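Just below is one structure, and these are the notes that go with it.
Omission of a single protein chain aside, the complex is shown with its protein chains in their original locations.
A and B are the chain letters, set down in written order, and residue numbers restart from 1 in every chain.
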Amino acid sequence: MKEKKYTLISIAAVAIFLIIWQICAAMNPGGMLPTPVAVVKAFFLKFTDKNPDGATMLVHLGASLKVALSGYLIGLLIGIPLGICMAWYKKFDWFARPLFDLIRPVPGIAWIPLMIILFGIGLLSKSMVIFISSFTACVINSYSGIKQTESVHLWVGQIYGASNTTQLFKIAIPTALPMIMTGMKAALGTSWGALIAAELLASTKGLGFMIQQSRGLMRVDIIIAGMAMIGIVGALLGVLLNLLEKLVLRGGRW
Amino acid sequence: MSVERERKIEAPVIECKAVHKKFLNLAGEEHVVIGDIDLQVKKNEFLVLFGPGQCGKTTMINLISGLLPATSGEITVNGKPVTGPGADRGVVYQTINLFPWLTTMGNVEYGPKIRGVGKEERQKKAQYYIDLVGLQGFEKAYPVKLSGGMKQRVGIARAYCNEPDVLLMDEPFGALDAQTRYMMQEEIEKIWQKEKRTVIFVTNNIEEALYLADRIVVLSNCPATIKAEYKIDLPRPRSYVDPEFLRLRKEITSIVDITK
Partner (left out) sequence: MTKKLFKDRDDFWRLICGIIAILGFLLIWHFGTNGTRLGEIMPGPIVILKSFFEAFTQKTAGYTIFGHTFWSLSRVLVGYSVACVLGISLGLLMGRYRLAEAIFRPFYEMIRPIPPIAWISLAILWFGLGETMAYFIIFLSAFNNITINVFMGTKSINQELVGCAKMLGANEAQVFRTVVIPATIPYIFAGMQIGISSSWAAVVAAEMVRSSKGLGFLIVSGMDINNISQIFVGILAIGIVGFLLATIMRGVEGKLCQWNVRGK
């Protein structure tokens, strides 16, 4: 009963906000604030309309996703094993850690100009930036995940004669899985952000490019529609990861 | 001694009239936890609620402390009906629940502090109770640095320092190891002898009950009702091997329903 009341309050709050927005925007037409109705219209129109930036919403979205996912997946493929190895093999850690600590404090976004000079403004440079952004989060989380393994569990493994590798795969990595999933989620967030930054700076396609172009043309309705799309897709990717997490962890954290 | 105490005892401090508590479980079915309990606790009486495992003892404490509302019936403390939590009842929890961000002193002086007692006065009072529970020297320690027994001493001092009319102790030694538990039983008895309070003490340990109680109320298993009452007149401090102690122990244990 009570929950229902609060849901109604939430709906009312959003409705009031939209109404105020509509009134404010309608009162000064031609200003920098389109009405919510105009934004929704622009959002749906953009699915079929190539104007003013040369491609429809879905084409931009496809371009963005291609860059983001390729960089993200490479980040996972390299970052997670690296973090695991650093945590498990002490000697490896001694060599890899200082190098990792060297690049860790630099936000992924700061590599954009360098990558553009080295690799141009195509897929490769942006993927590299996203790779670096997701890589750090993956390494840190899988590292601390493995480090959480309780010595007692390893002792049990040793008593039953498990080899070092078996202990890693059967004890340490299962322990680390929840943390690894957390890292994947964090990495997704930073990658999505880095992608938009990279597209704002240099690209010819993609959601970031779309809103950048619309800024030049003062098409605030398309900017907000683009931001909405970025938010929706980001949220959807997050939901997908949550589903994957449920599947991998069988519905709970152990 | 006991005659003298008898004379001081007047109107009941805590009175429960036909207290009844139902919960809805996840399936939406009603589940009676407390079935019509009538209970009176006199001033400075040490009452032990004794019963098996999950029989609703903690629920009873939560009802008296006002954290849960009773489904029906009435609970009064010093004649005032209980409507919610309040400083007239002090609680010592099994889970201890010290404020981890406060030192021993900070925890003990918490009650007087929020009532606006001046710093010097409340610290003097807190120091008295810290000394009483034997924790002098640990005033500045944070709870993470204290052992289980020490934490529970802080919990007791904190409840005492707020000067409540009644003390509610919900299996306060349940989480302690056996050795510490014996020690704490002796300790609480000493403290209570020195600073008499009206106490409701919940336990599932018969030795603990017999060692501490003026009166034992035996509860039945779900729903909890009063099964029997024993007035314990053994001289204090009691001995765990006193023949009368052993006899009562056997008698009470035999009527407790542990099968369910």
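As a convention for this text, a residue touches a chain if its C-beta (ideal position, glycine included) is under 8 Å from a C-beta of that chain, and two chains touch if they have at least 3 such contacts.
Since this is a predicted model, take the numbers as computed values, not measurements.
Among the chains on display, the ones the left-out chain touches in the entire complex are A, B. When the whole complex is considered, the residue among B:162, B:185, B:198 or B:220 that touches the unshown chain is B:162.
Screening A:19, A:110 or A:248 for touch with the missing chain picks out A:110.
Only one residue in the set B:69, B:85 or B:237 touches the chain that does not appear here, and it is B:85.
Listed here are the chain A residues that touch the chain not shown: 2, 6-7, 9-10, 13-14, 17, 32, 90-91, 94-99, 102-103, 105-114, 116-118, 189, 192-193, 196-197, 200-201, 207-208, 211-212, 214-215, 218, 220, 223-224, 226-228, 230-232, 234-235, 238. Annotation for chain B: contacts to the undisplayed chain at residues 65, 67, 84-87, 89-91, 93, 95, 97, 99-102, 110-111, 114-115, 142-144, 158, 162.
Following the convention adopted for this analysis, only the chains that are shown with their structure count from here on.
For this pair, chain A with chain B, the centres built from the Cα atoms lie 53 Å apart.
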